[in-house]
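With one protein chain withheld, the remaining protein chains of the complex are depicted in position.
Presenting chain A:
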Amino acid sequence: MKFSIKSLLAATTVLVAVSSPLYAQDAKREYTPVTDEMHANPPAEDWLSFRGAYNNQGFSKLDLINKDTVGKLQLAWAWPMAEAGIQETAPLVHDGVMFLQTNNNIVEALDAKTGDRLWTYRHELAQLPASWSYQLNQARRQKNSIALYQDKVVLTTADAKIVVLNAADGKVVWEKQVLDYNLGYSYTVGPIVVDNKIISAISGCSIAGTAGGCYILAHDFETGEELWRFNTIDDPDNEEQQKSWGDVPPENRWGGTPWTTGAYDPETRTTVWGIGMPGPYSELIRGSGDGNVLYTNSTLALDIDTGKLKWYYQHLPRDNWDLDSPFERMIVEQDGKKMVVTVPGKNGIAFGLDFDTGKYLWHKETVYQNVVSKIDPDGTVHINEDLVPQAVGEEHLVCTSVSGGKLWQAGAYSPLTQAYYVPLTEACNTVAPTQTEFTAGNAVGATKFGPRVLPEGQTMAGLVQAIQVGATEGTTKWDYRSRPAPTSSVLATAGGLVFGGDAAREIKAWDQETGEVVWSQRLNAPIGGYPSTYAIDGEQYLVVPTGYSNSASSISSAFPEIPLPTGSGNSIFVFKLPKQ
């Protein structure tokens, strides 16, 4: 039989579409259903979720790799990611299977011991036309989380779907169109699954078509039925929230995107999420006057059964500089008392909140910032009003920068030291509200940001800070400063170590107590995503994502002596100790 090249290509395309997922090569593999109890108290050998457990602490109970042994780490295997993209992946591991999500919503299952591929799922992403460029732009990011629950893998997609896969073979069990991607909605972070509820948060809330609605949602895990949704910029149950937007009705509001996966407390059936900036960035443009524009830049605590708000706390009211505050919220328990501990926003200020009430307990500054002038003992945050533009085009030097300070790279909490280890960047940029039409008449952009620069007198862009967490205060335990910026999340382990990496391609291990670097290894590209750890057959493994890093590129002029690779090199590297 003869095939033309064209028809062969077409046939191949169809084959790929229908034959992925591949079937598991090892039919005898045991896969224990993942339960709520396991997510709340994960087996030490697994890394079950974005930050390891419902509490988002980013801590592993494994201790074979420790201060004494870390120097002996050897490469076990490595794996190239399925596609180019921005490296933000969070590898998950359960029962010896590693689940990797890459950009364009590709999920791969690998044998976590050997690195052999078990199956691949390629989401049939809607062919996004060029006119939906923002979704294309977002799809290029390696998404930072998927969820494991029962014997399924749950992912959220760039075309605003929830897709549930069989963990065994990557086959689709069901998928649901949650919101209309034609309006601009897009998932950029993964869900958590609690008590048979998939709790997810949508992005794209700064696109014209999504005005008035940005949501945290719950869907039934079995059926995909929507159970509730909470609108982060329009809460009819809270008059204060409505007033905080001044004259601006809901249909003229944007922003409030919850773009980091939330934490969950099973005891109180409460989930906490961080919320991003308002849109447009400048109050001059958005018309909200000096209103606080709730619930932007806030922590929200929601009842998972009803979706009702239990409490909120606003970390940065009246944002004018895109210093949004959606980053990881951790639930930390000390002496029987639970707190939310977080560096929620780009300005790098750490907070401790009472978990039950949201009451402010303490804050602590980390990197240099000039946007918050004072925080009262009752937790009221005062902004530096000198930096609020009073005219279109008025420019201010704002610290931190639109790239942080803090960004998506998550910190980790160690119960051993009761310290929170946070990757940060010293950076400022100019900010000016502008009217910026690119395509005539189609405005897209109401704020102009200058290039990222170091604060005056600072020569080190990178800071990993250990914050000693207490009930009434957070204090500096140690600082580790470096020329290159940190580019990955960090991982804390029971081995007394903190792992994280930077733009100089170095994965490092710090002593949790002292901040001393006790191991480092240079890899192929900036360290990215979320390093994690797991164990198989009594051996502990360390997995390190590397690849293209926005964070490295945006501040690379601060460390010109460290050239960034010209290739992306998106990969994962897996280390382990040599056999005795």
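Things to note:
Rule of thumb we're sticking to: a contact is a pair of C-beta atoms (placed from the backbone, for glycine too) under 8 Å apart; a residue touches a chain by one contact, two chains touch by 3 or more; residues count from 1.
Note that in this section contacts and distances are computed from a predicted model.
Name of the non-displayed chain as stated in its UniProt record, restricted to "Methionine synthase", "ABC transporter permease", "assimilatory sulfite reductase (ferredoxin)" or "Solute-binding protein family 3/N-terminal domain-containing protein": "Solute-binding protein family 3/N-terminal domain-containing protein".
Shown as candidates are A:Val248, A:Cys428 or A:Val574; the residue that touches the absent chain is A:Val248. Check A:Thr447, A:Ser482, A:Thr533 or A:Thr546 against the missing chain and you find that the one touching it is A:Thr447.
The residue from A:Pro43, A:Gly287 or A:Gly515 that touches the chain not shown here is A:Gly287. Within the full complex, the residue among A:Thr434, A:Gln458 or A:Ser520 touching the omitted chain is A:Thr434. By the touch criterion stated above, the residues of chain A touching the omitted chain are 84-86, 129-138, 140, 184, 204, 206-209, 211, 247-249, 251-252, 254, 279-281, 284-287, 322, 390-392, 434-448, 548, 550, 553-554, 556, 566-568, 570.
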